[in-house]
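Removed: one protein chain of the complex. Kept in place: all other protein chains.
== chain A ==
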Amino acid sequence: MDIDGVNEEENSRRVQVRFVTKLKPPMTVPPLPIAIPSNLTRLGLSTLVNNLIQNGNPDWNTQPFDFLIDGELVRMSLDKFLLAKSISAEKILEIEYIKAVAPRKEEEPSLHDDWVSSVDGSDPRFIVTGCYDSLARVWKAAGECTHILEGHSDVIASVGVINRKGVEGITVATASKDRTLRLWKFDTEDSINNPIRIRAFKILRGHTKSVQCVAAQNTGDMVCSGSWDNTIKLWQTNDSQSDGDLVSIKKRKGNDQADESQLEGEAVSTLVGHTQCVSSVVWPQQETIYSASWDHSVRLWDAETGKNSLDIFCTKVLNCLDVGGESSALIAAGGSDPILRIWDPRKPGTSAPVFQFSSHTSWISACKWHDKSWFHLVSSSYDGKVMLWDLRTAWPLAVIESHKDKVLCADWWKGDSIISGGADSKLCVSSGISVL
């Protein structure tokens, strides 16, 4: 047996282990305790498990696994890990193995004309990117641009897909440094080689400074936006509102440049409280909005009443924010330092982050939770790296270094790909990540 061979070679301490898994049958191993040398690393354990599977199933193609002991990923040799966690090596150790989470494929980067400032992959059918050439683009897949959204007069700072139930077609909101937000509608069905240029159906004016971020409510009826004027504004997204029409007609008469179908909207309400630029907003539930700002705070707002219900103070400027993880309650935020912090607002009495990931070397520009997994999140940084994190280990699971310059945005797509855009004008898609 191969195991014996390994054992003979390594004349070291052995540990009694039993491999367990939640994976489906072809990937299971007999739950018998076996003795393995204690100086095995993740790689050694992975080949071991692959061998075990191959014993039962000769057609098995080897694939990397990751190993959990007591809910923590093994990131060093087994004996060191046991020592560090002070786990007794006398008992039979139960090691759970999961598929290793790492991108397997690097798709051809999608080139833009300018820096890619934002990306949204919340809809599995397409990717929306915002670009510094003040255009937003819709990509069906890597390198396949289907729509170009034009109309902004300045850099698009943020894009957000609005999932509206019962409405055909797709609605996208973009926030721009020209102080407006625009809403766009298009269909994914038409597949023409040349990208279709479309115009916004609604322009949302009201911010007095550049709009920095946009987020849609999960029902899709409203969007909120954060801006350099220190406010968060809430907007209606529907296109058939009479008062909005009236306003738009009036404006149109004055401007006589916008085409017929464009509506204009005004903010439904304004959330005031931040003292500096609101750099990121998230609207995960019907009534709560999370916002991060340059005034070093994360705030929780009640969308109905506009009340500020929770403040988390960090000492650094915050650039990005996402809410997810365990029961969608953990707040991940990154900012003007290389540390990605994760808070648990349910923990009473403390504003200290529960997790801190500090492998980046520059500002963190974006962070996103995986929408299914409780543990995985992706972060991008100005050091040109995109990192994939698991809450169960302090080291990044994978580092994607496909960008040559600052990475400005990153997101998950289809649950198994990471999309990121940066100052090298590329949209990179790293796929084949088996998170679940």
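We adopt the following convention: contacts are C-beta pairs under 8 Å (C-beta built on N, C-alpha and C of every residue); 3 or more make two chains touch, one makes a residue touch a chain; residues count from 1.
The rule we apply is simple: contacts and distances are computed from a predicted model.
Taking the options "GTP-binding protein RAB5", "NADH-ubiquinone oxidoreductase chain 4L", "Rab GDP dissociation inhibitor" or "Ribosome biogenesis protein BOP1 homolog" in turn, only "Ribosome biogenesis protein BOP1 homolog" matches the UniProt protein name of the chain that is not displayed.
Touching the missing chain, out of A:Phe19, A:Phe65, A:Tyr97 or A:Trp115, is residue A:Trp115. Here the missing chain is touched by one residue of A:Ser38, A:Ser210, A:Ser291 or A:Ser417, and it is A:Ser210.
One of A:Phe65, A:Phe81, A:Tyr97 or A:Tyr132 touches the chain omitted from the figure, and that residue is A:Tyr132. Although one chain is not drawn, the whole complex shows that of A:Phe65, A:Tyr97, A:Phe126 or A:Trp294 it is A:Trp294 that touches it. Within chain A, the residues in touch with the undisplayed chain are 115, 117, 132, 155, 179, 208-210, 228, 276-277, 279, 294, 315-317, 319, 336-338, 362-363, 382, 406, 408, 423.
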